[in-house]
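Let me give you the structure first, and then I'll get to my questions.
All protein chains of the complex are present and in place, except for one that has been dropped.
Labels run A, B, C and D following the written order; every chain starts at residue 1.
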Amino acid sequence: MIQPVNISMDVLNLTTLAPMLVAVVGALFILVIDLFKSNLDKSLYVMISILFLFVDLIAVYESSLTFMQNGTVIGLFDVMQIDGLAIVSQFIIVIASMLFIPLAMTSKRFHEYSYPEYFALFLFMIAGFQFMVATDNLILIFVGLETASLSLYTMIAMHNRAKSFEAAVKYFTMGALAAGFYSFGAMVFYAITGSVEINQIAAVLDANSYKNLGYVFVAVAFLLASFAFKLSLVPFHTWAPDVYEGSSAALAGYMSIVPKIAAFIVTMRLFEFLVHSDIVWLKAILYAFVIITMTISNLWALVQSDVKRMLAYSSISHAGFAMAAVLIGTTEANTALLLYWVMFTFTNLGSFSMLWISRQKNLLPGQSSDHSYEKFAGMIKTAPIPAVIMGLFMLTLAGVPPFALFWGKLYMINAAVISGYTFLAFIMAINSAIAGYYYLKLIVYMFMKEPVDSRYEKVYTKNLSLTLKTVIGFAAVGTIFAVFAINPLLNLIGGFVYNSGF
Amino acid sequence: MEKYLYIALFAPLVSSLFSSLFTAKPKKQFVGVIASLLIATSFVSSVILGFYILGGGEAIHVELMTWINTGGLYIPFGFVVDEISVTMMFVVTLVSMLVHIYSNGYMDHDPSFNRFFAWLSAFVFSMMVLVMSDNFAGLFIGWEGVGLCSWGLIGFWYYKESATWAANEAFIMNRIADLGMLIGLFLLYWNTGSLQYDVVFSKVALLDHSTLIWIGIFLFIGAMGKSAQFPLHTWLADAMEGPTPVSALIHAATMVTAGVYLVIRSNPLYDLVPEVGIFIASLGTFVAFFAASMALVNRDMKRIIAYSTLSQLGYMFAAAGLGAYWVALFHLMAHAFFKALLFLGAGNVMHAMHDELDPFKMGALKEKMKWTWIMMTVASFALAGVFPLAGFFSKDTILEAAFVDHHYVIYGVLLFTAALTAFYSFRLVALIFHGNDRYSQFGIHPHEAYNYMLWAMAPLFFFAIIAGIMQTPFFEMVEEALNAREYHIHSEAVKWIMLIGTQVLVIASIFYAYRKYNRNDITVPDGTSKTENRLCYKVLFNQYYIPYFYEEYLVKPYRELSGLFWKKFDLRVVDATVDGIAKILYNTGEETRGMQSGNLSVMLRWMVVGLVILLIFAGAVGLAVRYSDKILSFLSALGV
Amino acid sequence: MLENILTILIFFPLIAGILGFAIDKNSFRAYGIAVSLVEFVLSLLLWFYYDPNIAGMQFVETLPLIPTFGINYFVGVDGISMFIIILAAFFTLIGIASLPKTPNEKNMIITLLFLQMTMVGVFAALDAIVFYIFWEFSLVPMIYIIGAWGGPLRIYASIKFFLYTFAGSLIMLVGMLFMAYFYYQTTGVWSFSIEDWYNLVLPKSYQIWLFLAFFIGFAIKVPMFPFHTWLPYAHGQAPTIGSVILAAILLKMGTYAFVRFSLPLFPDASVFFMVPIATISIIMIVYTAMVAYAQEDIKQVVAYSSISHMGVIILGTFALNVEGISGSIFLMIGHGVVSGALFLLVGVIYERRHTKLMSEFGGLAHVMPRYAAIFGIFLMASVGLPLTINFIGEFLSLLGFYKQSHILTLVAGTAIIVGAIYMLSAFKKAFFGNVTKEENKNLPDVNKTELVALIPLVAITIWLGVYPKPVLDPINKSVTRLVKFMHEKSRTPDGKIRIQDPLKVKTKKVCSDCASCKEGE
Amino acid sequence: MFETVAFYLFAVLVTVSFFIAVTTSQALYALTALASGMILISGFFFILDAEFLGAIQIIVYSGAVLALYAFGMMFFDTTREVKEKKGNRIIIASLSVLSVILVVLIFAAPVVSDNIVANYPVVEGIGNTEQVGIVLFTKYLVPFEVAAVMLLVAMIAGIVLAGKKMDVSLTLKDDSEINNEEKVLS
Partner (left out) sequence: MEIGLSHYLILSTILFGIGLYGVMSRKNLLMLFFATEILLNSVNIGFAAISHYLGDLTGQMFAFFVIAIAASEVAVGLGLLVVWFKRHNRIDLDEMMSMRG
C-alpha cells in the first residue's frame, strides 16, 4: 500500500531553495507586470532584475553563513546540496549577472530589450544555473542546464538579425546533441551504480573498485563530451566563435562567464573522484583536452580579424586553462579555478562591454563584421579614454601583472607546479605568451595605427550611457585593484572549497 | 718636492683643458703661447726633480687618491719619481716643450691651431701619467691616454681619408697589444694581489717560473704594440699622416718608447726570465734590421725617419732584452733628442716644400735652408752613431753589451744595421740638401723656417751633440735602480778594434750614400729604372708586402665575415628562427581555421569525432590496462 | 618620509602621471621636467642617506599584499640596486628635458613616467612577485613608445619586443613558483621574499633546472645570444628617448636579475653554467661586435654595441668573485650612461636629417664640431678608455673572470679590440672626411636643449671614470656580502673552489705560491 | 519467451523506423517513421513494467511533439526538396558505426551489479503510476518544478520567437527611425 508521505519541513531545508526561488519569482514578477502594463521601459526591468538578484545574493549570503557554521547543507530529499562550491559559484553567477544585466541600458535600442520576456528569461536562466551548481543529482543538473540553455538560445535569437538566428540555431542544435551525450552518459553511470547522484556513484564505484571499467569509460566519455561542449573544449568548441559573433556583445560576454562556471562546477563535482581514482585514461584525456584546447584555440585566435571572434577563441583558451584545475584536482587547483574565474569575470565584463559600447547598428563601409580590428585603428587619437580602458582589459587578458587575470594565472600555474605538473605549467606559460600576440594586436591597432576612416571615430562610444559607464568603471577598478582583493578572496574561496571536500 | 711633482704632472693637463676651451674658435696665438709656457713649467719642475734625484735624493712617492678599490683590488692614483721616471720626465717634458714652441710656427696657418695644442698637451699629460705612475694600472691609463691622443693627432686633419685611416689603424693595433698588456696585469694581480710596482716586484721572486714567463710575454706584447714592434709595426709608418711635430714628439721621442719604458720598469720581472729577455732582444734585433731595410728604399721623407725610429726601438729592445736596461734607457734618451731634431728638421723642409714628402723632388736645399741642413745633418750623424755625437755613446754601448754577453748574432746584425742606418740617413740628407735642385720644376719656392722654430730646435741640437757626456752621470744615477753595470770588453785591443771598426763601417756607409745620391743626374723615379724593378727593391719598397697581407688576409676577411654574420647569420638564421617559430604558429592557425567552416553539419560532426576519439582512446586504454604500470611510469615522467 | 622613500620613489611618477592627464598638453613638458626632477632629487636623497657601511638592504619596507600566499610588497635597496635606480631617475629627467618636438608629447611624457615607475620598482623590489609585476609591466609603456613614435617597422618591432620578453618572463614565473614551492616544502611557509629564498639551500639538480627557467627570462631581457634579435629592431625603430631608456635601464634589468636571483639562489648551478654562459658572452662580445661593424645605420651600430657590452657584463657577473661582480654592476651603470648618451647623440643627428645611415653623413666634424667632440668622448668611453666610466667596469669584469678562466678571458678581452674597430670605423664614416652631401653643409651644431642632456652625461662619464669610489664602495660592500654568502651556501666542492670567500682570499693571495698554502687547499 | 520475441520484434521495428526517419529524403516519410518509432518505443516501456512512462511517451511524443513537427512541416513547406549532399556519407556513417561498435563492445560485457542499492525500489503490488507519483513528488519534487519552469521558458521562447514582434527588427533599424515609427503609432 501506499504510505502517506510524512516529512517534516525542517528536514526539507527549504532555505536551500531560496536563492533560486527568488530568481524564479523575479522572472514571474516581470511577466506579471507585463500582463498589467505593457510597453514599459527596459530600465524598469533592468532594475527589477537587479533588485531580485540582489535579494538572491542575500539569500546566497545567508546560505554561506549557514555553510560556515554547519558545513554542507542538504535539503529537499537530498536533491539540493549547498556546499562551498555551490555557494562560491552562486556568488559568481549572481554577481556576474548583476553586472551584465545593466548592459541592456544602451543608448541605442536593440530588439531584445523591448521584451520584458527577455529579462524574465534572464532570471530563469540564472535560476537554472543556480540549480545546476547546487545539486549533485544528475537529473536536476540536466533540467537546470536545459532551463538555462533554452533561455539562452532564445535570448540570443531575440537580438533579431540574421547572424543571431544563425548563432541560436547552431548553438541549439549542438546543445541538443550534447544533451543526448549527457543523458547517455548518465544512463551508463546509472547502469553500473544504480544511482544518478554523484556522491552515490562515487561511493558505489569505489566499493566496486571500478570493476566495470569499460562502462565507466563510456560514461565518462559521453559526459565529458557534453561538458566539453558547454565548456567549449576543442573539438567541441565549434559553436563558440559563431555564437559569440552572432549574439550581442553583452550576451556573448555573459556566455563566456556564467554558463561556463556552472559547467565547471558540475565538472569538478563529477571528475573530482574520477581524477583521484587513478584512472590513467581519464588523466591522459583531460591532459590532452587541456593542452589542445589552450594551444590550438590560441592559434586560431591569432588569425582572427574580428575582435569579438578573437575574444571568443581567447575565452576558449581561458576555459582550457581553467580546465587544468579539474585535471590537477587538488584543493589549490579548485581554488585557483574559482579565483581565476572571478578575475576573468571582471576582465571579460570589461572587454565585452567595451565592444558593446562601440557596437553600431549597420556595418561601417569596408567592414565585414561588427568589431573588426580596423575599426579600432587609431582609437587613441579620437577616443583616448576608451582606448586606454580597452587596452587595460586586453593587457589583463594577456596576463600582464598586476591586473586581475595575472593572479588567476599565477595561482593556476602554481597549482600545477605544486602538484608536480611541470610540463603542464610550462605549456601554460608558453600559451600565455602566444596569447599575448592577439591581445597586443588590438592594442597595436588602437594605439599605434592611424585611423582608417574619420567616420569610425564616432562609433566607439555610440552606445554609451551612464549605466554602461558605471559597469565599465566597475570592471576597470576591479581589474586594476584586483591585487588587494586576492588575499580575502583566496581565504574565502579556499575555505569554501576546502570545507566542501574538494 | 711633491709640489714639483704635481706641477710637472698637472701643468700639461691644465694646458690641455685651457686649449680645449678654444677648440671650436678660430686660431688664437695666445693659446699656443700659454700652452708652451705651461709645458715649460712642467719641464722646469722635471728638471728640478731631476737634479734632486741626481743629487741622490730619495724617490718621491705620492698617493693622490684611491681610484679603484674593490674586492682585493686596490688601485690608487699613485705617482713615483725615481731614477727611471725622472729620466723619462726629463725627456718627455723637454721634447714636448720644444715641440710646443716649434708648433706655434709650424701650425701657424692651420685653422685648428687651438685644437692642436689641446691634443698635444693632453698627450703630454698622458705620457707623464704613464711614466710617473707607481702602478701598472696607472701606467695603463697613460698607455691608453697616449693612444687616444695619438689617434687624435694622427687623424688631426680628419678630412684626409688617409689620416683618419692611419689614426684608426694605430688605435686598433695598439688595442691588440693592450689586450696582451691587460692579460699581463690580470696575471700579476691574481698572482701577487696587487698592481703596485713595489708590491709586485717584491713578490715576483716567489712566483713560479712558468707564470713569470707568461707575465713577461704578455707585458711585452703590450710593449710591442706601443713601440711598434713586428708584427704590429705597420701603424707607425702610416702614423706619419699626422702633423710633423706630432711625429717628432709622439712617434719618435716619447710614446713609441713607452714599450721600452715598460720593459725597463719591469726589470725585476724580466731579470727572472732570461728566456723572455732573449726573445725580446732577438725580436728587437730583427726589427732593427727589418725596419732599416725598409728605410733604404723608401721615398717618403717622414716614413724613412719613422723606419729609422722603428729600427732604433729595436736597438733599445735588444739592449733591454739583454738586461742592459740602463743602456736601453740611455739610448732612449739620446734617440729622443736627435730623432726629434730630425723630425722637426723634416718639418721645416715640408713647410718649405709645401708638404712635399718625396726627397727625390727636392735637392739642393742647403742653400735655402742652411740651419735646417746643419741640424739635420748633425742629427743624422748622431743617428748613425758617429763619434762624438749622442748616438755613438748609446748605440755603441748596446753593441758592446751584446758582444760582452756573447750574443754574437745579435751583435753582428746590429752592427750591420748600424751601417744601414748610416746609409739611409745620409741618402736622405743627400737627396734633400745636396745635388741639383729638382723642386723648382714643381713650382715650389722654399724658404727657411721661422727663427723661433729654429731656436726651438736648438736645445735638441745641443743635446744631440753633447748627450754623450751625460753617460757617466746617468750611469751613476740609475746604477742602483736598474742594477746597471759597465760593459768592459776584456781585451783593450778588441775594444779599440770594435770601436774603430764600427766607426769605419759607419763612415764608409755615409760616403757610399753620398756618392750614390749626391749626384746631379738624380731624377724623380718613375718606376722604369732597373733598380726599381728588382724583386728585392720591390719587396722592400712594399714593406715586405706586410700591409698588403694585413689588408688582404685580415681586414678584408674581417669585413666580409662581419657582413656575412649580419646578413646571413643574424638575419637569416637567428632572427629567422624566431620569426619562423612565430610564423609556424600563425600558419598553423591559418591552416587549421578551416575546421571552423561555419557549417552546422561539420560542427556536429566534429563533436561526434571528439566523442569517437574519446571512445577509441577508451578502447585502446581498456586493452592496455594490463600494461598500466608502464604507462603510469611514462606519464609520471611527464609530470602527471 | 625617509622610511617610505622607496615607495615614494616608485609611486610618485605613477601618481604624477595619472594627475598629468588633467594638464593641458601645451604646458606638459614643464610638468614632466618638474616631476622627473623631483624624482631625481628624491633618488639623490636616497643616496645621501644610504649608509655605505651597511652591506645589506636598506630603506626596507614591507606591506602584506597576499599574506596567505607569502606575497608582500617588500622593497629595499643595497649597493647593487641603488645606483641603477638613481640612473633610471636621471635618465628619465634628461630624457624628458631633451625631448625634441614630438607629436602627442603629453602621451609620451605620461608614458615615460609610468615607465619610470616600473624601472624603479624592478630594482627596488625584494619580493619575487612584486619584481615580476614591475618587470612585466615595464613592457607596456615601452611598446607604446616604440609602437606609437617609432620608425616604419615600429609595429613589428614592438610586437617582437613584447612577445619575446613576455614569453621568456613567463617561463621565469614558473621558475619563481617552483622556487616558492620548494621554500614552502622546506619551511612550511609560503614566501616570495628574495631574502627568504636566499636561505634556502637546494640540491644541485634542482638548482640547475631553476637556473635555466630564470635564465630564459633574464637572457631574453639582457639580451643574450641567440635571443638578441629583438633588440636591433627595438632600437632601430624606437624614437630616441625609447632607445635611451631601453639601453640605459631596461636592459640592465636582465643583468641585475642575474646578480639578484641567479647567483645567490643557485650558486652551484651558477658554477655549473659558468663556462657555457661565458661562452655565450664571448659570442655576444665578438660576434655582435662584428655584426655591428657591418651595419650601415649608426643607431644599429650602437644597438649591437649594447649587446656586445652586455656580454662583458654577463661575463663579469659570472666571474663569481667580488672584482668581477662589482665590475659588472659598475659596467651596468657605465654602459647605461654611455649607451644612453650615444643614443641621445644619434637622436640629435636624426632630428636634423631624419636619417641614420652613415653613408648619408661624412665630415660632420666640420659642420658640427661640438657634436663631434661630445660624440668622440662617448665613443672613447664606449671603447673603454681608462678614466672613463666604462673602463672600470670592463677592466674589473675581465679581471674578475680571469680568475675563472684564462683562455676565455683572453678571447673575451678582444672586446677592447673589436669594440674599437666598429666604433672607430663608424665614427670615421660619419664624422671624418669631407662634407659630401649638400644637406649636411648647414647643419646646426648641438643646441642648448641637447647640451642640457649631454653635458651632465659627459660629466658623469668622466667623474665616475676618475673617481668611482662613491659608487664603487657601496657596490663593493654589497657584493662582498653576496659572494661570501654564495660561498657559504654552495654545496658542491666545485662551487666551494670557484666561489671563494672574499674575506679569506686576500690573506691567501699573499702567499699564493708557497708550499704550505698549497697543501692547505 | 514472450518477452524475447517482443523485444526483438520491437527492436527491429524501432530500428527500421528510425533508420527510415534519418535516411529518407521525404520529410513526410521521416515524420511518419519517427512517429511510429516513438510509439513502438513505448512498447518497450510496457514490456519493462514502466506503464507510466509508456503512457507519457505516447502522449507527449505523438500528441505534442509530433503535432508540433507536423505543424512545422506545413509551415515550412517541406514538400520542397532540400538538397542533401551525399558526399560525406561514408565519413558520417563510419563515425556513427564506429561509435556504436565501440560502445557495444563494452556493453557486451555484463554489468557487475555489486553494491548497488535500489534507492527507490519498485514495490510489488503497487501500480507503476503510483510509485512514480510518489517518487516524483518527494525526491524529484525540485526537478519537477524546475521542469515546469523549463516548460514555461520553452513556452515563452516559442511565443516570443514565433511572435509578430520579431518580424521587424529594432536591432537593424536606426534609432531615429524607431522613434518616428513610435510617434506615428501613438
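Just so it is clear, contacts are C-beta pairs under 8 Å (C-beta built on N, C-alpha and C of every residue); 3 or more make two chains touch, one makes a residue touch a chain.
Because the structure is predicted, anything quoted here is derived from the model rather than measured.
J.: Taking the complete complex into account, which shown chains does the hidden chain touch?
T.: Contacts of the unshown chain, counting the full complex: A, B, D.
J.: Out of A:I139, A:M268, A:V342 or A:I418, which touches the unshown chain?
T.: The single option touching the absent chain is A:I139.
J.: Touch as defined at the start, partner being the missing chain; which of A:K42, A:K170 or A:K375 qualifies?
T.: Among A:K42, A:K170 or A:K375, only A:K170 touches the chain that is not shown.
J.: With the missing chain put back, which residues of chain A would touch it? List them for me.
T.: Chain A touches the chain not shown through residues 138-139, 142-143, 146, 150, 153-154, 157, 160, 162-163, 165-170, 172-173, 176-177, 179-180, 183-184, 186-187, 190-191, 194-196, 241-242, 245-246, 303-304, 309.
J.: Please output the residues of chain D touching the missing chain, sorted low to high.
T.: So the residues of chain D touching the missing chain come out as 3-4, 7, 11, 14-15, 18-19, 21-23, 27, 30-31, 34, 37-38, 41, 44-45, 48-50, 52-53, 56-57, 60-61, 64-65, 68-69, 71-73, 75-76, 78, 80, 82-85, 88-89, 92-93, 95-97, 99-100, 103-104, 107-111, 113, 116, 118-122, 128, 131-132, 135-136, 139-140, 143, 147, 150-151, 153-155, 157-162, 166-167.
J.: If the hidden chain were put back, which residues of chain B would touch it?
T.: These residues touch the chain not displayed: 593, 596-601, 604-605, 608.
As a working rule, only the chains that are shown with their structure count from here on.
J.: Whole-Å distance, chain B centre to chain C centre, using C-alpha means?
T.: One centre to the other, that is 34 Å.
J.: When the C-alpha atoms of chain A and chain C are each averaged to a single point, how far apart are the two points in Å?
T.: 44
J.: If I count partner chains per residue in chain C, which residues reach a count of at least 2?
T.: In chain C, residues 163 touch at least two other chains, as defined above.
J.: Indicate the residues of chain B shared as contacts by at least two other chains.
T.: Where chain B meets two or more other chains at a single residue, that happens at 582, 608-609, 611, 615, 618-619, 622.
J.: What residues of chain B sit close enough to touch chain A in their complex?
T.: 582, 585-586, 588-590, 592-593, 595-596, 598, 600, 602-604, 606-611, 614-615, 617-619, 621-622, 625, 628, 631-632, 635, 638-640
J.: Once bound in the complex, which stretches of chain D touch chain A?
T.: Residues of chain D touching chain A: 103, 105-107, 109, 111-119, 126, 130, 134, 137-143, 146-147, 149-150, 152-154, 156-157, 159-161, 165-166, 169-175, 178.
J.: Quick one: in the complex, what on chain D touches chain B?
T.: By the definition above, chain D touches chain B via 88, 91-92, 95-96, 98-99, 102-103, 105-106.
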